[in-house]
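Only one protein chain is missing from this complex, and each of the others stays in its spot.
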């Protein structure tokens, strides 16, 4: 492969750190990695990934592990802070400066905004943000883009809706920003209380067309991609409001009767009941394939930051 | 090795899914794998096993991990449900459909009957039951058979007793069924409250001779194999009954004075006090070797379902 950009030792903290050209390059590398997910590779043999998960995760953690193993590397770390020396009062800076001596790359998930950036400033090895606070989840955004690209053959020109919790979900923040680098029409569908924050919206609107909606029915027939997120009941001060909204956003066969034949339905998972199980067996459903794409994209990212891709 | 049966992509959910010929074949493959447990192999290089342990386990979990590593593969997963997205309300079907995208084979332990079969129906990768409910533990049954075969040179013609908790122990259910495919004499030794359930017993009796006993002393002199299980105190409504029974079933040197010289004593472990530690250093004791055989048999099973054994 041609290495158009040098990602060696680069931190992946925010999707905002990437240009569109860089993202396109990552997606190209990912596509080239597809066969390696089947047959494995020794590309990262002898390399160690440290996972520091200060918040539990199944998907992100396991898919980074598989990505590392498929490339011949290994994984250390903790899946919850209770087992770690954090309990003994160690600062995050110290934990990072210790763990970088055990590893070649760090993936960190943390409940606090900015934690990954802070870690990246201390670490000499590359730090990948596996989700921090409510703001950032850059590798999820990249795998979402990759899934859209694989399913539709392109990103430019698509009509895309993000639906559900647009306020607290870190996934949709990173994804909305990433999509704004492309020539897409973006529809934000959410209850009033879960609208995307003004500052995020204003930033995106400087680059692309964005419209906001309470209902999905009106725009559904025009959509190419419907990205659904879980609405977390506990966010709502008024449970009646929650119940009303919840029904509105159930994606089922009835709703999808008005969709384009090639509409792609995505979800970062876990879902609870935003998408009816009857949708799973339809061609619309790409949310399980999405998780497989997460492995591919993370393989590409690990290989890139560890300098394993040579011209 | 000659591949007489095709196990590629096959689920291992219940011992009842196997014919005697298939079991014999698996035990043959296991024997051929013995040297690989010492020197290792690259047979499963690039392959990833996902362990979904919804119930804690040391033995089964660690021996599957070692089996995978000895064949050059890797392992992801969780050792207890608390760390996983199950906490976020994800269904088992969804967890399986996500994890199959991160892995080439799944091993699952679950407190509920039928959970492994349910998972196998959803997964496109092979699912191995690492113990579900009180009914099934097929890989334990296979390693028990392998241990008997290694120790005695044959299974047919043996006089075998299963002793202890025959009602709730999933190990003895799977093992009793497996043994009923061979020409053995089977003795069930248990307190009244922990007798094997009638439906299990009736099924086994259609194929082989089975007798039930309260005491082991009478049949001990004739036994070739004594398989001991832990009696769980908490099962007994009447503690006095428990205390009486408990004493009856302590396997110690005094009891073993009347045993054949080549009696084999097995136990799925962990033991509490069913077998006195003084027995550990006698030639009767094969229960620690049994755990080593677990690695061998699981190596064979992983290689088989992953299609790594070629003619």
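First chain written, first letter: the chains are A and B, and each begins at residue 1.
The definition used in the following text is that contacts are C-beta pairs under 8 Å (C-beta built on N, C-alpha and C of every residue); 3 or more make two chains touch, one makes a residue touch a chain.
None of these values were measured; they are calculated from a predicted model.
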Going by the contact rule already stated, which one of B:31, B:62, B:193 or B:208 would touch the omitted chain in the full complex? B:62
Residue of A:12, A:62, A:99 or A:119 touching the missing chain in the full complex: A:99
Listed residues A:90, A:202, A:243 or A:278, member touching the removed chain: A:90
Which residues does subunit B use to touch the chain missing from this display? 39-41, 56-59, 62-63, 65-66, 69-70, 72, 74, 79-80, 269-272, 277, 280, 288-289, 291-292, 294-295
Note that subunit A touches the absent chain at residues 45-48, 50, 74, 76-78, 82-90, 93-95, 97-99, 101-103
